[in-house]
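Below you'll find the structure I mean.
One protein chain is absent from this view; the other protein chains keep their places.
Labels run A and B following the written order; every chain starts at residue 1.
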Amino acid sequence: MSIFVIGYYAFLLIGSCLAAYFNKRSVFLLLFSLTLVSFILGIVGGTSALKFVAISAGVLAMAAMVSYAFREFLIMMVSDNMAKELRTAPLTAAFGMFVIFTYAIAGIFAPWIAPFGEAEVISSAFAPADQNMLLGADQLGRDMFSRIIYGTRNSVGLSLSATTAAFILGAGAGMLAATKGGWFDQFMGRFADVIMSIPSLIFALLMLSIFGSSMIVIICAVAIIYAPRVYRLTRAVAGDVVVMDYIEAAKLRGEGTGYLIRKEILPNSTAPLVAEYGLEFCFVFLLVAGLSFLGLGIQPPTADWGSMVRENATLISFGELTPLIPAAAIALLTVAVNFVVDWMLFRSSGLKEK
Amino acid sequence: MGDILGLVGKRLGLGAIILLIISAIIFFMIELLPGDVAQAVLGQGATEENLAALRKEMGLDQPAIVRYLAWLKGAIVFDFGTSIVTGGSVASAIGERFANTLFLAAYAAMIAIPISILLGVLVALLRNSIFDRVANVVTLSFISSPEFFLGYILILYFSVKWGMFPAIASLNDGMSFGDLLYRTFLPALTMVLVVTAHMMRMTRAAIINLLASPYIEMARLKGVPPWRVIVKHALPNAWAPIITVIALNLAYLITGVVLVEVVFVYPGIGQLLVDAVAKRDVPVVNACCLIFAATFILLNLAADVGAILTNPRLRHPK
């Protein structure tokens, strides 16, 4: 029994007892179930498993503290109204905002942050990390860290523009269909059904095989694939608004379609649409990453997270973590956006109940 | 009962029409392909006569609509023509691989469906507790991770570091069923992780949605014990959403398999599709897309029909 193991269990048990004593039910449940799980883990995996648990817990605690601080920071920075909203944000959402903020900085200031150029070959292939190269070199001897920073720009930028394109198409058509109704609505609904019954990745592959892979093709393909999803949601949200009496009142007044959409429908559908934008961004981002990973997305030498995973995948069989870093970057951003969206959806549904 | 048959028939008819439209979309999009197929097959050096002969042989001199109908007629009996790259029959190239893909999807589904529905009901019961929140964060993380990320992590730990499972899911003929399950465990597990998270969240949402109904409150005020409220009062009404959840995720399993197959070098239809796209082997891409779309539509249809069949208002009309 090492000191570490004794300390580990002592910490957990004292923590559980304190939580129980102070009537913190959920903290107690968490700590004590962790203790029980640790018994099994300790027996099966030995000290290293326990160390892993301890390190994960430490990382989680760090993330929680960063999120907490970041939320306080945001509350101080923004106006009173916004601050009131932000106070209701759980730590997960604050964490999400922090990650998104970091990525935005990295993407915007990439050339100043990255020590080397995007396609600059500076050492031998797969060179290990040294004081020059934080994460070592890739299969052509380019700096991994710099490429990841540049990748933020390319991968996120591409997904953002594709999502925005899908949104303009889908939300526009959805609002129009909800207001106009009639055959236009019917036709658009059927059309969306057809597009949506082709699986998205397959449809993207089909289009890429026909038009070849370039940025423009990817953006168009993604916009066409995701616009029907946005359309469906917008149509549903706007459909709920359109049956309201104030829309009838405006129609009876003689207002045109443009006024109805701009002044009456749009202000009442922004909350779900913003959440949907986040959600769609996640799907698009994962799809684009998947395409790049298959070698059919953004073409080299442009740095892109999906293709970086593919190019360096061989390192994994040597037990190296490096190729997983771009993959983790993808996962982290998607998780972050999902956390924020989760909070926004919860808020908008909570408001509805009142 | 006539009502239900009518509704189901209508849904099936609609599915068939959508499939037809999609086959047309797939076929005519390929028509937009820049360049000449005959040229692509024979290469730059081909003579004009050879090209014309090949065009005639492939039926390229016919109008598009005639070729589409011919292709459709073939597709119905699983005759998708010949591959441009290998020259072999597309159907035979797809056949076995499609079976492999279905096997992998079924393997993952067998594990994922029972676990996720059980866990989904459980977190719905424990909603707003610490376990619910932890489950929320964990499932969200799994959904957000690209399949290749999860796949490589599993490879890194389970095969490279601990050597428990093979990293490459290769198949050969004389394999026993147990061996097959062992070799395909990691790809199946990757898909289980993603799909379970999805299904759990959706099951939880469906049940919580139902628990807010007045008839659930009525049951509670009648003194019905909590487990009975769930089993007797919530579950019979939850079948429709749960069936939809399952069908959606099965559809996802079959199409999302592409990335997993590439990571684990598994000989499925997804690998074939990716190779064909890279080589622009149009007949193969065509056939794969049609098969994927058909599976997807069939599963969605099954969900709709299931939802219709479990709706008490439709089962017992006025």
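Quick note on the criterion: a contact is a pair of C-beta atoms (placed from the backbone, for glycine too) under 8 Å apart; a residue touches a chain by one contact, two chains touch by 3 or more.
We take it that contacts and distances are computed from a predicted model.
Asker: What name does the UniProt record list for the absent chain among "NADH-quinone oxidoreductase", "Sulfite reductase (NADPH) hemoprotein beta-component", "Glutathione import ATP-binding protein GsiA" or "Vitamin K-dependent gamma-carboxylase"?
Answerer: "Glutathione import ATP-binding protein GsiA"
Asker: Looking at A:E120, A:D193 or A:E255, which makes contact with the chain not pictured?
Answerer: A:E255
Asker: Of A:T88, A:Q186 or A:S317, which one is in contact with the hidden chain?
Answerer: The single option touching the absent chain is A:T88.
Asker: Which chain A residues touch the hidden chain?
Answerer: Against the missing chain, chain A presents residues 88, 244-246, 248-249, 251-255, 263-264, 267-268, 354.
Asker: Of the residues in chain B, which ones touch the absent chain?
Answerer: With respect to the unshown chain, the touching residues of chain B are 212-215, 217-225, 228, 232-233, 236-237, 312-313, 316, 318.
We take it that only the chains that are shown with their structure count from here on.
Asker: Whole-Å distance, chain A centre to chain B centre, using C-alpha means?
Answerer: Using C-alpha averages as centres, the distance is 23 Å.
Asker: Give the list of chain B residues in touch with chain A in this complex.
Answerer: My answer: residues 18-19, 21-22, 25-26, 29-30, 32-33, 129-131, 134, 136-137, 140-141, 143-149, 152-153, 155-156, 160-161, 167, 251, 255-256, 258-259, 262, 273-274, 276-278, 280, 282, 285, 288-289, 292-293, 296-297, 300.
Asker: Give the list of chain A residues in touch with chain B in this complex.
Answerer: Residue positions touching the partner: 26-27, 29-30, 92, 193-194, 197-203, 205-211, 282, 286, 289-290, 293-296, 306, 309, 313, 316-319, 321, 323-324, 327-328, 330-331, 334-335, 337-339, 342.
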